[in-house]
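All protein chains but one are shown at their positions in the complex.
On to chain A.
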Amino acid sequence: MAFDDAYHALTDHDDDARWAYGTGFTDPLAGVPGDLPDGVDRAELATYCLMLGDDALILSHRLQQWVTRAPELEDELALANIGLDLLGQARLLLTRAGAAEGWGRDEDDLAMRRDPSGFRNLCLAERADADFAHLVARLLALSTWRLAMLDRLTASRDPMLAAIAAKGVKEVTYHRDYAAQWVVRLGDGTPLSHDRMLAAVETLTPQLAELFHPHPTEIGLASVGVAVDPATLEAEFTQVWTRVLQAATLLPPEASAPSHAAASAGAGSGAERGDARPWGRAGEHTPALAEILDEMQGVARSVPGGVW
């Protein structure tokens, strides 16, 4: 479809309209049975889907911000594609969340009409990257965590979560490899790239505790076979993280990983969470999330129903 006036097109309606808020996109789970497993609380399942969907949505937006800033065209494509994979996972998970809560909210409502306190993503997903080394370190941490989690989630009693996870595993395997290869290339590169990669890892390390600190919703749904308790992911995460950092000459060959989670993971009570604050899973966020939402939701909120 062609328009003489791009601004006019924003409010013009056409059967072919797509790629904009609120129209064109049909339910990505159209035609997929949406039954809930027995004995599962709707609100809890919705919250859990929001957690995993918001992780993907917010990290996807951070990755999109790197497009036009990446060191090479190939990396722009890679980051855009990783962001697209995560956006796809987010759409499925937010749609599932909306269906589970049963208030009639769809993926657009959830992505575009919630305030920061309604978002349940890990704070690690929303953090801004000071440089490319920060980005690949953060992507390595989040994709290592997400891959371990999705892999276990393929056995979920919720057939929808299991199906979303099985698709996601194939995608996040590539995301983790991409990040790991960059961490190794920079860490084991020039003295300058080594120092900057090391600085990125040192900045990130205290922020990792949040990954393994379970929220009551995660524990409750894990106990009925629907969710994965993130505390159970720490051993696999540490093994992968250590191996990559050693290959990147950022850890001595025989060293164990920094005890990033020792201070708080599995500690149980909020008072012992220590450096797991702010706690994204409970809706506590850094100011970075509000900045992301200003940008991400701006058009949808100022031109409700706009299409082009």
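Basically, contacts are C-beta pairs under 8 Å (C-beta built on N, C-alpha and C of every residue); 3 or more make two chains touch, one makes a residue touch a chain; residues count from 1.
The working rule: contacts and distances are computed from a predicted model.
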Inset, instruction - Look at the options "NADH-quinone oxidoreductase subunit K", "Phenylacetate-CoA oxygenase subunit PaaJ", "Ferritin-like domain-containing protein" or "histidine kinase" and return the one that UniProt uses as the protein name of the missing chain. - result: "Phenylacetate-CoA oxygenase subunit PaaJ"
Inset, instruction - Among A:L36, A:L87 or A:A290, choose the residue that contacts the chain missing from this document, as touch is defined above. - result: A:L87
Legend entry - Identified contact with the non-displayed chain, of A:V244, A:L289 or A:V307: A:V244
Inset, instruction - Looking beyond the chains shown, say which of A:L94, A:L142, A:V184 or A:M197 touches the absent one. - result: A:V184
Legend entry - Residue ranges of chain A at the interface with the undisplayed chain: 16, 18, 24-26, 28-32, 74-75, 77-78, 81-82, 84-89, 91-92, 147-148, 151, 159, 162-164, 166-171, 173-174, 176-178, 180-181, 184, 236, 239-240, 243-244, 247
